[in-house]
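This is the structure I have questions about; it appears just below.
A single protein chain has been omitted; all remaining protein chains appear in their positions.
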Amino acid sequence: MGLKEFVEKSFKKSPWVLHYNCSSCNGCDIEILACMTPLYDMERFGMVNVGNPKHADILVVTGTVNHKNKEVLKNIYDQMPEPKVVVAVGVCAATGGIFREAYNVLGGIDKVIPVDVYVPGCPAKPEAIIDGLYKAAEILKEKYEKMGKAEEVLK
Amino acid sequence: MQSNLLLLSIIFPIIAGIIVLFLRQSSIRKAFIATSLGVIVLLSLIMLATLKVPDIFNSPAYYNGMDVAIKIGDFALLLYVLYISFKIKEWRATFFAVLQLVPLIYFEFFMLKEHEVAMFLVDELSIIMNLIISIVGSLIALYAFGYMDHHEEEKHVSPTRQPRFFAIILIFLGAMNGVVFSNNLMWMYFFWEVTTLSSFMLISHDQTEEAIRNAARALWINMMGGVTLLLGIIFIYTNYNTISLVDVLSIKDTEHILLPMFFIAFAAFTKSAQLPFQSWLLGAMVAPTPVSALLHSSTMVKAGIYVLLRFSPLFRNTLLSDFIAIYGAFTFLATAFLAISQSNAKRILAYSTVSNLGLMIASIGINTSSAIAAAILLLIFHAVSKALLFLCVGTIEQHIGSRDIEDMKGLVNRMPVTATITFIGILTIMAAPFGMLVSKWLIIEVAANQIWISGILAIGSALTVLYYTRWIGNLLSGTYFSKRSGEHINTAIGISLYSLTAIAIVLSFTISTLYNMLVMPQILNMKMDVALKAVKGYLYTSNGGFTIYPIFITIGIAIVLSLISIRKSTRIAVKTTPYTAGLTYAEEDGYDVRNYYLTTFATEGILTKYFNYISVVLIAVILGGAIL
Amino acid sequence: MINSREVKVDEIEKEAKYYYDNGYRFVTETCLEEDGKFKIIYTFEREYELENFHVYVNPAEEVPSISKIYFAALLVENEIQELFGVKFKNLAIDFEGLLFLGEYSPISPQASIEIMRRDKGDKNE
Amino acid sequence: MLDMLKNVVSNLTHKPVTRKYPFEKREPFEKARGRIENDIDKCILCGICQRVCPSNCIQVNRKEGRWAFQPFECIICGACVESCPTKSLTMAKEYRPISNEKYEIVQKKEVQNPPNKDKKEGV
Amino acid sequence: MIRMSDKSTIPFGPQHPVLPEPIHLKLVVEDEKVVEAYPSFGFVHRGLEMLVQKKDFNQMVYVVDHICGICSAMHGQAYCQAVEELIGIDVPERAKYLRVVWAELHRIHSHLLWFGLLADAFGFENLFMLSWRIREKIMDILEATAGNRVIISVNIVGGVRRDIDTEQAKWLLDELKEVEEGLKELEKIVKNNYTIKQRTVGIGVLSKDDAYMFGAVGPTLRGSGVPIDMRTTGYAAYGNLDFEPVVETDGDTYARTIVRVREMFQSIDLVKQAINKMPEGEINVKVKPNLPAGEVITRVEQPRGEVFYYIKSSGGKNLDRLRIRTPTFANLASLLHMLPGSTLADVPVLVLTIDPCISCTER
Partner (left out) sequence: MIKEIGIFIVAVILAPLIGGFLSGIDRKLTAFIQGRYGPPIWQPFYDVIKLLYKQRLLVNDFQVFSAYMYLLSAILSVGLFAIKGDLLMILFIMSLGLVFYIAGALSTKSPYSQVGAQRELMQMLAYEPMLIFFAIAVYNVTGSFNLAQIMTHGKLLLDLPLMFILLGLVLTIKLKKSPFDLSASEHAHQELVRGILTDYSGPYLALIHIADWYELVLILAMIAILWSQNLVIGALIALATFFVDIVIDNITARMTVKWMLAFSWSISILFTIVNIAYIYFRR
């Protein structure tokens, strides 16, 4: 295996996850946490919850965006190094779900940051979340490949 | 000829100092002082090159004149101290002055049988001290050109008091040379007292109430030391009938030597501001920074170490020596603890000075050949690095108006040059491969079979690293979004900062040469086997070795790699804000974390109290060791 | 159904003090809009029994805060102040309308009567 | 601490409890609410589902014969399923698969097949 | 001269791994000691109370269910009870028992979840894993009986939507037995682990009077020795079941932990009782589409304490006003009282000791 392949594989094998709860109802959050626990154990795929945007590859967002946390979400997203992938977990994160019509809700997180994977469900099942993260890891790898090319262009 | 050179190195600064008093015009004065400093440095370099040491030097033609002058000087000085102590109502100083005056009269007039002794005893130790005094001293004095102008401007001092200031500095340099060269113990005593007096005058230079109060404290504590020094000399004389250093050092029968040794050690403790006398040194920090750098870190306080080193062969392998070691180690640890609770940079440096002096005393107490070598190495490196740090703090203080290390957050953006120099200064004082650390390594290595001492040293060094590391962190903190500004550095200040930095690094780099040239011969002088060898940056004893070049290479590689990385980064990296839990980062009123000063564990006041008690007990123990 | 008696706005503190002295626990305050006025219901509890009283507040009126008596009332009063725009005076800590809402949120969103204007600058912390 | 040690030892000596998803998939429970599906043939476009839906994610247009559903707004509460008079709406046990973009499910009554036609939603 | 403040300020949240939910505390610390704490909320504020204007009272059940994913069924229960009282209907007995079953299952899962998070807050990863592992059993039970793991949405106005048949009930009791065993292990660990005690005993002490007067509720209050538990008022089927409020007297984090651990056993017991005593019959009654006018207050004991529902209607399909005061909202005052004087390392523990649920609080 050449270095290039190994690096690419690393991106797929080691996606570090940052979870941000952005005015969700906790339903999806506890399901994400449940993914870390022994029964679902997402660390099998090298996914660890890092809690710090600067170390993270995948941003997992639950819940809708409201007027107060849209900046927080943006800041976190900006502090993540490329390549990065955003996963929206739950229908809240996708569109606002049942909260759409509430006055302080802006809607899905794609109003603030670009989203790569949507995981539907209210709450999304842990299995679905793992699917989503797995998919995200693949996207991460693709993004890395693209980024490498971008760098070459820069040089 | 050579003895005249020695004489000159004492007399010249004093005379130059007196002349300076009358030079009222700033530019002329500065030119004159600069030339004198040049002469002083030149003199010491010539002596380094030409003197065949160890030897005694005499210049009979001047002996009597000098002796008489010094005798008169002695009394004049004590009377002057009496006068000022009356003036500032510092009765303790009066008390100790009287306590000196009475025995002095008795000793000089009724006991001392006049016979001529050699004027100077010069060995590598004296040369080292002399080099430090002249080179470091001159650089500090040079620094004071820039500093004092700014200082007086800030404090609106007019007419200028600079002539007095520089005069005392110059006189002090002469006196220090006197201390380290004198063979006649009474001369040494005299110069010792001159340094005390100049310290007093310089601490009180600003004439504020606080300055005078602290100066008074320094005065009485040092006068107390003077008393014991005098007592020590008198005891030696009564027992061995000599006041010649050479003779004293060659005393074979050491039955009665321990008690005077205790007295002398006590004097050394006061001069080196060991616990419980550290308060005067801390108080002395009110003085203008060059004074702190010169007197209170790199030269005058080293007089105590010098004296102890000088007499160390006399108490080798005694209980006294062991106790001194424990006492020194304790001071090292205790003041390191105290330093942790400080955020005032000058106080940190002061505590660190006391701490390092304690370390030197501890290694003198251990009193094996490597330990003495370590003490001397420490003495050299500490003088340079600490002077540098003090000067940096002085510069910083004049710019940002504070000497609190918390206020130095992000200094590298505001004063890039000074902050970098400070950073290097701190590194030379606490990190491998610089000389200070090598000496520390040596001390731990030689102390390894004295569990108490080595334990204390282990904890103490960790504490040292603690309080310096966070300072570095503060200095260099900043982001790409911090406001940046250039820095203008006064020429005089610049010259002294740059040269001290260069000296600190070069000395560390050439530690093996330094050791072989100056330290090892001194060990041989003291009639010890040399256990520590040095070749090409590799210092080794039979127990282990320390090699410095690989570390320098490592640092070099790190610098190169990071430069490459940063340059590459400018193309592909993103300059980002620090993590603040997702909140928008604001550079100016962002979140801010102060260092931990462990005040929740204990405060300075309480600690000082307990440490003082312990140290008094330890001194009593040393006394016990001397008597038994 | 709840029973509650009406008190005057300036008697609130006295009433609260009375409940405090008699060992009542503070439960909550509830604000609602009734006929162009705000109605604030104060609820206290002792041994599972609820005691209520309510006040009617004109939009322009300031309501004395009971957060100095019952510290727990602090948050709910801030909430009402923010979501309804009713002004409380003497709050133990005044979050100045940034407890729940961000800078760009709608102003006093739960009330149709608008009294508060936000003219503060950046205070979004 | 010894109790915890016991736990550690027992964990070390037993097989991990992890469900090896996605390698081994578990059968969903009988009553599980996975996603709703509409058998458009049975649907009479009465619009009850639209009215009961708390999340407003079903739009029934009788005139056009259009039954539209926003899967990314549905909270899978099952209210619509319970109230559907013809039982054309059913609750599938499997959850809706993840996707890269949001879509809308539109079913038309007149058109025979295909029953599912995906279309990107323009929010 | 640029003078930095003498104290450090540290932001705690909104994005912070210890708290899964966004809440911001601006901590002013001295060394590691917290001197002051300024909270800032609103990162989860959605404005759900105002949705009453847009949704009718039946749809609102689902909205209040989504106030929080942890105590969702109980929100639904509280809301339904309030509306039922307003309309004046009597819920079938079986539905009442079923509500108890699901509510108590929720309590267990919520406490286990909290326990895991607390363990995480003081850095005990294995314990976190252990308690969440036990919790998965409850999640399975919930999914099997109600169809969803987290937001089960079983309550509707007039009763419940799903039934638990005898077979399932038996399976449920078997599963609970396993949960009970796991809990026993957990209890032993909590009671005997030195490091856990170091981190919880004497941390966040709330005296009995303070707890009472700061309006604390639930385990926070009962951990300080005040035996107030809304379930003793006998709503749903609690009047027919046999239990005592769990009380500990120390008022520190440890006491609150023990309260919650004991409550889990109590809940298991309640589920058993409820299933055994459950009568046969209908599980819901039809309700008229229009509401009468009136106002109602209900209180229900949630995992974190009593929730307070106020509803007001003036007829029609929609409510006029819905007001929810959640237990965390009531407990926050105590938290603000506990924070100053603690150490930075204890902040997560203290925040978690009241078992905060921000989405409940901010609605």
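Labels for the chains are A, B, C, D and E, by order of writing; each one numbers its residues from 1.
Rule of thumb we're sticking to: a residue touches a chain if its C-beta (ideal position, glycine included) is under 8 Å from a C-beta of that chain, and two chains touch if they have at least 3 such contacts.
Because the structure is a prediction, the values reported are computed rather than measured.
Within the full complex, the chain left out of the display contacts the shown chains A, B, D, E. When the missing chain is restored to the complex, the residue among B:Gly38, B:Pro60, B:Gly401 or B:Gly455 that touches it is B:Gly455.
Note that of B:Ala69, B:Ile551, B:Leu607 or B:Val621, the residue touching the chain absent from this view is B:Ile551. Counting over the whole complex, subunit B has residues 410, 412, 430-432, 437, 441, 444-445, 448-449, 451, 454-455, 457-459, 461-463, 465-466, 468-470, 472-474, 476-480, 540, 542-547, 550-551, 554-555, 557-559, 561-562, 565-566, 569, 572-581, 590-593, 595-596, 600-601 touching the chain that is not drawn. Mapped onto subunit E, the footprint of the missing chain covers residues 8-11, 16-18, 32, 119-130, 133, 193, 195-196, 198-199, 343-348. Residues of subunit A that touch the chain left out of the display are 6-7, 9-11, 13-14, 16, 37-39, 41, 43-46, 48-52, 54-55, 57, 79, 81-83, 144, 147.
Convention: only the chains that are shown with their structure count from here on.
Counting steps between touching chains, the shortest path from subunit B to subunit D takes 2.
Pairwise, the chains sharing the most contacting C-beta pairs are A-E. Chain A has its Cα centroid nearest to the centroid of all protein Cα atoms in the structure. Centroid to centroid, with C-alpha atoms defining each point, subunit A and subunit C lie 40 Å apart.
Subunit A and subunit E have Cα centroids separated by 28 Å.
Residue numbers of subunit C whose C-beta contacts span two or more other chains: 100-102, 109, 124-125. Those residues of subunit A in touch with two or more other chains are numbered 20, 38-39, 52-53, 66, 68-69, 71-72, 76, 97-98, 101, 103-104, 122, 125-126. Residues 16-19, 21-22, 25-26, 35, 54-56, 70-77, 95-102, 123 of subunit D are the ones that touch subunit A when the two sit in their complex.
Across the complex, subunit D is touched by residues 38-41, 44, 91, 94-98, 100-101, 107-108, 110, 116-122, 124-128, 130-132, 134-135 of subunit A. On the subunit E side of its complex with subunit C, the touching residues are 24, 26, 38, 40-42, 45, 47, 49-50, 212-215, 228, 230, 232-233, 294-297, 308, 310, 312, 320-321, 323, 325, 329-330, 332-333, 337, 362.
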